[in-house]
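Sharing a structure here in structure tokens format.
Only one protein chain is missing from this complex, and each of the others stays in its spot.
Chain IDs A, B, C, D and E follow the sequence of writing; residue 1 opens each chain.
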Amino acid sequence: MSGPILFINPNSSQSVTDGIARALVPLRIVDGPAFEAVCIAHGPPTIASAEDAARAAVNVADMVRARPDCSAYVIACFSDPGLEVARSLTSRPVLGLQEAGILAALGRADLFGIVALGPASVARHRLRIRQMGVLGRMVDELPLDSASAEDVGHSDAIFEQTVHLGRRLKDRGAGALVLGCAGFAPRRAALEARLGMAVIDPVQAAGAMAIGAVLR
Amino acid sequence: MSGPILFINPNSSQSVTDGIARALVPLRIVDGPAFEAVCIAHGPPTIASAEDAARAAVNVADMVRARPDCSAYVIACFSDPGLEVARSLTSRPVLGLQEAGILAALGRADLFGIVALGPASVARHRLRIRQMGVLGRMVDELPLDSASAEDVGHSDAIFEQTVHLGRRLKDRGAGALVLGCAGFAPRRAALEARLGMAVIDPVQAAGAMAIGAVLR
Amino acid sequence: MSGPILFINPNSSQSVTDGIARALVPLRIVDGPAFEAVCIAHGPPTIASAEDAARAAVNVADMVRARPDCSAYVIACFSDPGLEVARSLTSRPVLGLQEAGILAALGRADLFGIVALGPASVARHRLRIRQMGVLGRMVDELPLDSASAEDVGHSDAIFEQTVHLGRRLKDRGAGALVLGCAGFAPRRAALEARLGMAVIDPVQAAGAMAIGAVLR
Amino acid sequence: MSGPILFINPNSSQSVTDGIARALVPLRIVDGPAFEAVCIAHGPPTIASAEDAARAAVNVADMVRARPDCSAYVIACFSDPGLEVARSLTSRPVLGLQEAGILAALGRADLFGIVALGPASVARHRLRIRQMGVLGRMVDELPLDSASAEDVGHSDAIFEQTVHLGRRLKDRGAGALVLGCAGFAPRRAALEARLGMAVIDPVQAAGAMAIGAVLR
Amino acid sequence: MSGPILFINPNSSQSVTDGIARALVPLRIVDGPAFEAVCIAHGPPTIASAEDAARAAVNVADMVRARPDCSAYVIACFSDPGLEVARSLTSRPVLGLQEAGILAALGRADLFGIVALGPASVARHRLRIRQMGVLGRMVDELPLDSASAEDVGHSDAIFEQTVHLGRRLKDRGAGALVLGCAGFAPRRAALEARLGMAVIDPVQAAGAMAIGAVLR
Partner (left out) sequence: MSGPILFINPNSSQSVTDGIARALVPLRIVDGPAFEAVCIAHGPPTIASAEDAARAAVNVADMVRARPDCSAYVIACFSDPGLEVARSLTSRPVLGLQEAGILAALGRADLFGIVALGPASVARHRLRIRQMGVLGRMVDELPLDSASAEDVGHSDAIFEQTVHLGRRLKDRGAGALVLGCAGFAPRRAALEARLGMAVIDPVQAAGAMAIGAVLR
């Protein structure tokens, strides 16, 4: 299985897609499959609403069909749109950013928390996390004041707000913090140092799990 | 953090330890940390009983103390002996084989099953899986007729029995199969091909998660 | 709120849609809102796969937007495609067939079972039922040999197979049986009489709950 | 099955019973069964304590035996006294106010809250809700300052206090509010308008579910 | 608190009541409170149905009121009728046979099973066990062919059938067996010896917990 591991960013933002590709560079395996990150040109600029997620699921399905050459697929949006349908279309591994981020956190500490991009996604994520059956290990999901995926890896204000939310979650028992969006990778290590707890970038978590899934 | 990712095999078997090292070769990261696998010379030849696991926990703790140079630790025994104590002794990532194997399975399918080395460990594993809070996603754990970790990667009889147990779990809804022991890696891909479902080698799953955990 | 209660059948089958309308006739409220059943002309003939469900979610969303005159919406497909997105698009009640059928069963007995149209949908339904948090009250979901929604209300063979599956579920403790598809209404009462347990037609269950939801 | 749907109010209050009957008027089905509301003349004036509920269970059982002519029974008290025993005495549908109110809420939103008549009933209700297996979807149950069922549909002070408690529950994530008592129906729509969330009157919710249960 | 620990047998059987008293003899504490066992003369000869249990709850409440001299109360019927109401009537400890039997089992093994007196009580018990929140640790409850509480401590046929059911539960993972009725005490030790697993007589389990609850 020599095809790339395809990260499908279901929004149309090239800069977010480029950020995903950069976040995966340190995960390059000797003689292993390459990572490739694509966006959906006709997708919305961001996946902010339930409707965005519903439409993204269809676009993700179309992309999986269009790229039978890949060794694995990662849905690079924290709502994991189209995860079920993508898995029904291929026998190859299909991972979701939210699932991978949370699973990585579960492997690091008993309780985790999530920092969400904004208030609107918290309830939508909870549905998925209960579906995963791991809501009992989540302290809480706390939202930023509606940040954008393009900014989270660069803005100092978002960094400080993330530290603030992370501390609240840590005080309530969280031992690992999941960053609820693609784009945070450039700041992950700095957040971990400031917070003194495991901090999970879901893109890198998904990349690592994808490597494990395509091993032969 | 340039130290190796240390796989601590708490039994004394050099051949199992060598197998662990070999299973990790395909996971070598360009410019990333090396993997190192060690065993506990004075440990028991295998971790078969609750008492073996209790003693292993102490040996694992001693090893973590003795190796402050590592960037991450993996407890390379499917009972995850000493996971809690090791995490209390270092701020670096500490992963367990059982946790990593199960978490990898949760990222591949809704329901998973486990094939155990033998009947004695099933009840012990269930305690841990309920502690993880994910028992509701396990179809069942079915035991081999007391195989040994040294044989599971090589014996054709064990291979066929694993296929048989895997099929029973798949018939009951499992979409991913966790191999409940170090040593299965040489047969993982063949099992996956025969069963038509995701098959997880916990050593490689833990290796991949460890890579994700030490990224900077 | 004098608009109709709109049943949105996301497949293109007019005969199934007509059956839905007929099933709702006995629920006509004096001076209450009317029921209206529509299908999605460009939808698939049946919602059989995860991809069908993903595409149906988008079609359901479009229909909700196109019909702001309604007092309530019911997604008339047992996979409840688009339930989340529809709720995000209107403040009026939005019900799903699966949810309503299961909730009606929960109000009749401690444990319920489901008869599914075919094997393919069982795993998809389980994701939703765990998301609802009520998997612990389901005995099992057993599939028919891939029946069609157009036949379930009429075929004697399907009737007998449903009796057979219902008995197996009753023997395992189920006190209520949910028929996992629109179309069963003409046979519901006969099934209840044969099985000696509560039998829930999800269309009628959703119709009754919708009436309760639009009361003033 | 042409007998009435019998609402059994296990307390002796005629005015509460009359209120129940009035709340059901908008649910009259064309050619369907009538609703009838009765109280237990020798019951306590209100069901406030565990002992009241225990005695009510026996009275409810006696009433079910005394009225074999009914097509369905609803226990019109939010503690659902006698629900199990009533179900054991008849093969016809038996619904409880608490169950029906909560199930209706589960069909409207992911999380619900309850406003209780007073502090004493919160712990008793929790036992039942855990028994139903849906405690994980309840945000909280908050009590009024010991209001009476006779007042809740009329008092402006209780209305304002209910708005206050409903807002607290909404702020904590509740998408539906269950009114924890018979008698609220005259204010339900006004509460819904003020709170901007689904508000469930359990009498009407039970009435609607009962209609669904007696359809032929 | 020098009053007796009162075992309230809610049925009218004097021989069952005498058996309860005998089962408690080995639990006599030096200088501790005495045990006293009473029955309800006007109660039913056995608590077999949901209606029996509902009426028993009221009788238990009356008895608790009538005996304010006791240091603790045990409801000596495996359905725990009136447990909630009795607790609301006194600040002294009130235990139930089912709760005590199950809690004792949970202190002995990870998984337990129950042998019920007959098929009719299994569903009723499940409601209580889910209410306790420990259904996840029960393998199953298997019924005898409708034995009577008066016979279970003496009949060889019931003994052999209990061994048979206990073996089935042990094979499925149970490490402790709860005898689902008062009266089994004379055979408890023999059952334990035959089955090779912990066997819990709920009367003695409740007696031991009651001693712990009244210590000063």
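Just so we're on the same page, contacts are C-beta pairs under 8 Å (C-beta built on N, C-alpha and C of every residue); 3 or more make two chains touch, one makes a residue touch a chain.
Predicted, not measured: the structure shown is a model, and the values here were computed from it.
Considering B:Arg22, B:Arg67, B:Arg130 or B:Arg167, the position touching the chain not shown turns out to be B:Arg130 (whole complex). Touching the chain that is not shown, out of B:Ala21, B:Ala50 or B:Val122: B:Ala50 (per the contact rule at the top). One chain is missing from the display, and on chain D it is touched by residues 123, 126-127, 130, 135. Although one chain is hidden here, its contacts on chain B can still be listed: residues 49-51, 53-55, 57-58, 61, 82, 84-85, 87-89, 124, 127-128, 130-131, 133. For chain A, the residues touching the chain absent from view are 110, 136, 173, 175.
Keep in mind that, in the parts below, only the chains that are shown with their structure count from here on.
Work out the mean CA point of chain C and of chain D, and you get 25 Å between them. Work out the mean CA point of chain C and of chain E, and you get 43 Å between them. In chain D, the residues touching two or more other chains are 87, 133, 136.
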